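Only a single protein chain was left out; the remaining protein chains are all shown in position.
Order as written gives the chain letters A, B and C; numbering starts at 1 within each chain.
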Amino acid sequence: MIVVMEKDADRQELDEVLANIRKQNIEPVAIEEEGKTIIAINGKMEIEKTKGIEKILDISKPFKLVSRERKPEGTSIKIRNLEIGNGTFLLIAGPCSLETRDQAMESAKILKSLGVKVMRASVFKPRSSPYSFQGMGIEGLRILKNIREMTGLLVETEVMDVRDVKIASEHVDILRVGARNMQNYDLLKELGKVKTPVILKRGISATIEELLLAAEYILSSGNPNVILCERGIRTFETKSYRNTLDIGAIPVLKRLTHLPVIVDPSHAAGNRELVIPLSKAAVAAGADGLLVEMHPDPDKAWSDGEQSLFPRQLSQLIDEIKPLMQHG
Amino acid sequence: MIVVMEKDADRQELDEVLANIRKQNIEPVAIEEEGKTIIAINGKMEIEKTKGIEKILDISKPFKLVSRERKPEGTSIKIRNLEIGNGTFLLIAGPCSLETRDQAMESAKILKSLGVKVMRASVFKPRSSPYSFQGMGIEGLRILKNIREMTGLLVETEVMDVRDVKIASEHVDILRVGARNMQNYDLLKELGKVKTPVILKRGISATIEELLLAAEYILSSGNPNVILCERGIRTFETKSYRNTLDIGAIPVLKRLTHLPVIVDPSHAAGNRELVIPLSKAAVAAGADGLLVEMHPDPDKAWSDGEQSLFPRQLSQLIDEIKPLMQHG
Amino acid sequence: MIVVMEKDADRQELDEVLANIRKQNIEPVAIEEEGKTIIAINGKMEIEKTKGIEKILDISKPFKLVSRERKPEGTSIKIRNLEIGNGTFLLIAGPCSLETRDQAMESAKILKSLGVKVMRASVFKPRSSPYSFQGMGIEGLRILKNIREMTGLLVETEVMDVRDVKIASEHVDILRVGARNMQNYDLLKELGKVKTPVILKRGISATIEELLLAAEYILSSGNPNVILCERGIRTFETKSYRNTLDIGAIPVLKRLTHLPVIVDPSHAAGNRELVIPLSKAAVAAGADGLLVEMHPDPDKAWSDGEQSLFPRQLSQLIDEIKPLMQHG
Partner (left out) sequence: MIVVMEKDADRQELDEVLANIRKQNIEPVAIEEEGKTIIAINGKMEIEKTKGIEKILDISKPFKLVSRERKPEGTSIKIRNLEIGNGTFLLIAGPCSLETRDQAMESAKILKSLGVKVMRASVFKPRSSPYSFQGMGIEGLRILKNIREMTGLLVETEVMDVRDVKIASEHVDILRVGARNMQNYDLLKELGKVKTPVILKRGISATIEELLLAAEYILSSGNPNVILCERGIRTFETKSYRNTLDIGAIPVLKRLTHLPVIVDPSHAAGNRELVIPLSKAAVAAGADGLLVEMHPDPDKAWSDGEQSLFPRQLSQLIDEIKPLMQHG
C-alpha cells in the first residue's frame, strides 16, 4: 500500500501515521518526492485516514513506489536543464569507454555537432575477464566533469562499487547501473542516498518484475529519479546478435510503471549494423529515449568497437528516428 | 554453390551441367524460378562454365536458394492480384480459428470494411491438448473458398498434415506452416510440390539459421514462394507476454535472405494490449507485412480470444502503422 | 475426469455412461487398456456412478490419461519379451543413422556382445538442412526387421511422416517421435492407432506439461504404450554442449505421470565426452532407461559422429551405471 501525505502535513501528523502502521508490526518506508512524503507499506493493512493524509492507495503488486497505479500520470525526470519521460524524448550517446582525454573531447565535439545533449562514457568497466581494460577510474570522472564545463554537454557514466557512488555523483549528471549489477542491492541502496538520476539497466536474464523491484530499491532508499533501460536479454539465439532486444518490455513497462523507459540498442545488437533498425523499433514501440554507443574511430575502440556507430551513422540514426517520434 | 541457367538454356545444356556436378559425387537440386533453372549444390566444387550457364555463385552459407547473395535485389511474391516484399507491405488479419460459416463471413465483412485484403483463419488447429477444439477441417476449407468467391478477399490458412496440402492448396491462396511444424520436414517437402505461397512461421526456439534452412527445404523442393514469419521466441520471461518478439530477427533476416519477412504480433503478445505497439515496432524495423488476429467478438472466440483484437482496435492499428510504413 | 469401467462391463453399460456424458455437451474419449475401458473427460462434471463403472477419478490437470493420479502404481510397458518402467531398466543403444546393411549388422553384433537388448537406428532422418543425408527410408526398415530376425535384438527407429507409421510399426518394435515432431499432432494421432510402443522425445523447448499433453494425444487416440524421453533443452549455454540436459525433469515427470521416463544423453551432450557422466546422473535421478548413440566407427559416421560412443565406451558406460541402478 501507499500513503501519500499532503504537502503541508507536519511532522506530528506524519509521525502519527507511521506509528499507526508500526502498531500493526509492519515497518513503513517513507521518502520525499516533489515536496510530499510518500509512505510505502509492504502488505495489506487497515489504515485510518488521519489528518495530513492526502490519499491511500491499495497497491497489491510487490513493487509499490514505482508502480503506475501510484502515479498514473507518469513521471518526467529532470536532469539539470533537460527532461526525460512523459512525452519528452532524450538521446544519450557516446563511446563505450572513456579511453583518453583526447578521445573523450573528440567524442564530445562530434556529439555537440549532431545536437546530442548528453554524453555517455564509462570510466569503471565491468569486464568478463580480469585481464581486460578496467577503465580509467576516478581520473575519468574528472575528465567527464571537465567535458561538461567546456562543452555544456551533460555527462553519464556507470558506477559499480558502492564506494564510488558519492564521488561519481559529484562529477556526472546521470549514474548508470549496468546489467550485471541490476541485483547488486547494496549498490542500489547507496544510489538511493543521492539525488542524481540513475539509469537502471535490466539484467540479461531479469524478468520485468525483477527490474521493477530493483528500481523499487532505489526509490525506497530515497532517490525517485530512476530511468529504466531495456538492453537485450539472453536467449538461445547467440549467433545473430549479442542479446535479444525485448521490444515487448517497453509497452509492458509503460503500463506497469510511471518511470521513463529507454533502450540501449548497442548492447543488444553487439554489432553496429543492427543499431539503427533496433532504435527505430524502440521509438515506434514508445521508448522515452535511447542510449547509443558512438566512437570517433570505432575500429580503434578499446572496448565494444564492433557495436559502436561511426559518427556518420549516429547522424543517420538521428535522421531516421525523428519522423517516428511523434508516432511512438 | 548456385548455378543459374540462362532463360533460353535447353535441356541438353542443363543435363550437361547436372552431369558434371554428379561426376564429383554431389547430387544437385534443380528448381524453376521465373523461367530460369536454378541449381543448388551443397558444398564447394569446381564448375566449368559450360554453355547455357548465366552465372555461378559461390555461396558458403548452409542455406543457398534463400540466401540474399543469390538474389541481392530481393523477392516480391505474387499472391493472385496482390504482392508482398521489396517495398510492398501486406496486412493479413482475421480470426485465430474458423468457427462457423457465420463467424467467418462476419469477420470477412469487417476486414473488407477496413480495407484489409487477405483474411487469415485456421481450419486445422494445432492445440496443446487433444481435448481442445481441433478445427473445422475440410469443411472449413470450403467455407474459406466461398468467402473468397463472395467477397474478393484472399484467404490464408494453416496446414499441418502432409495429406492435406494438396486439397488445401486448391481452396486457399496462402498456406501457413505453424511454429510447431517449422521442422516437420515431410510437410515442408510436400509444400515444395505446390506453387501456393507459403507463410513459414519460426519455431518458438528455432534459431534464425534453422528458419532459413526450413525455408530452403520448401524452395529446394520446388516452391519459391515463401514468406518468413517472426512470431516470438520462448524465453525465461513467461509472465508479461506469451513469447518474446525477436524484433532483431527482422533486420538480420532481411540481410541474410531475399524472401519477404512478416511479423505475427498476436502470438508473440498473447494479449491484445501489446499487439499495436509490437506491430508498430515491426513496421519500423522493416517488416514486409503483419499477420494479426482479429475476431468479431473476441470474448466469445473458441481459441486465443485474449490476443484477438476487437474490430475497432484493428482499425486503430491500421491508422497507427500507416505513417510508419514509409520510414520502416 | 476419468471414468474406469469394470473389466466385465458390457457394451450397454458403457454406452449409458457415454450418453450421460454427452448429455452435458462434453465429448468423451474412450480407450482400451489392459482389458478395461477408460474414459477421459476434459472438464469437470457430475457423473452418476451407473452399473459397470469401477471408479471415477477427479483429475484437474489438463493431462488425464497419462497422469499419475490415474494410475498411482506406475506403468510397465511390454516390448515383446522385454519390459520397461516400474523398476525395470532398459538400455537402448545403436547408431544415430542406419547407413548400410553392413554397418547395421556390425552395430548389432557389438550390442549383442555387450548384452544390450534393443538397437536404435534411424532410417528416416530429420535434418536441419535439405542437403544432408535424409536416411535410407523403407529399405532401412527391412534391414532392421532382418536384424531382429537374425540376432534377436529388438529394433527401434524414428518415424516422421504420418504415411510411414503403419509400415514402420510392421517392421520395428519401438517407434520414436523426435524432438522436432513432439507437437506434430497428426503424427501423434496416427501413432495412437497402432499398438507399437512409442518413445516420445521432449521438444527442445517444450515444457514438461506440453510433453505430457503430447503423450496424452497418443493415449487418447488409443495407444497406451508411451515412453517419455528427456533429451536436453535449448538454453543460452550453446558452447559447452548441444543442449542442457534437464535432469530435474526426471523426478518431476515421475511424480506427474505413470509412464516410464528415459534419457537420451547423446543428443543433450552433442559430444561423447559427456555421455557417461550424464548417463550416471540420469540413472541416479531415477530414469527408467537410456537411449544412447554408439557407432562401430564414430569418426566415419554419416551423422552425429562426435556424440556417438566408441564400442569400448558403451561397455564402460554399462559398467559404470550398473552399481547406480539399485540406488536410482
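Heads up, the rule we're going with is that a residue touches a chain if its C-beta (ideal position, glycine included) is under 8 Å from a C-beta of that chain, and two chains touch if they have at least 3 such contacts.
This structure is a prediction, so every number in the text was calculated from the model and none was measured.
When the whole complex is considered, the residue among A:E99, A:D173 or A:E216 that touches the unshown chain is A:E216.
Among the residues B:S60, B:N86, B:T100 or B:T238, only B:T238 touches the chain that is left out of the figure. Listed here are the subunit A residues that touch the chain not shown: 29, 40, 42-43, 62-64, 126-132, 160-163, 180-181, 183-186, 189, 203-205, 210, 213, 216-217, 220-221, 234. Within the complete assembly, residues 205, 234-236, 238 of subunit B touch the chain that is not shown.
Taking the whole complex into account, subunit C touches the unshown chain at residues 205, 207-209, 233, 235-237, 239-241, 244-252, 255, 268-269, 273-274, 277-278, 280-286, 320, 323-324, 327-328.
Quick note on the criterion: only the chains that are shown with their structure count from here on.
Viewed as a network of touching protein chains, the structure reduces to a complete graph with every chain in contact with every other. Separating the CA-averaged centres of subunit A and subunit B is a span of 39 Å. Averaging C-alpha coordinates per chain places the centre of subunit A 50 Å away from that of subunit C. Each chain gets a centre from the mean of its Cα atoms; for subunit B and subunit C, those two points are 32 Å apart.
Residues of subunit B in contact with at least two other chains: 205.
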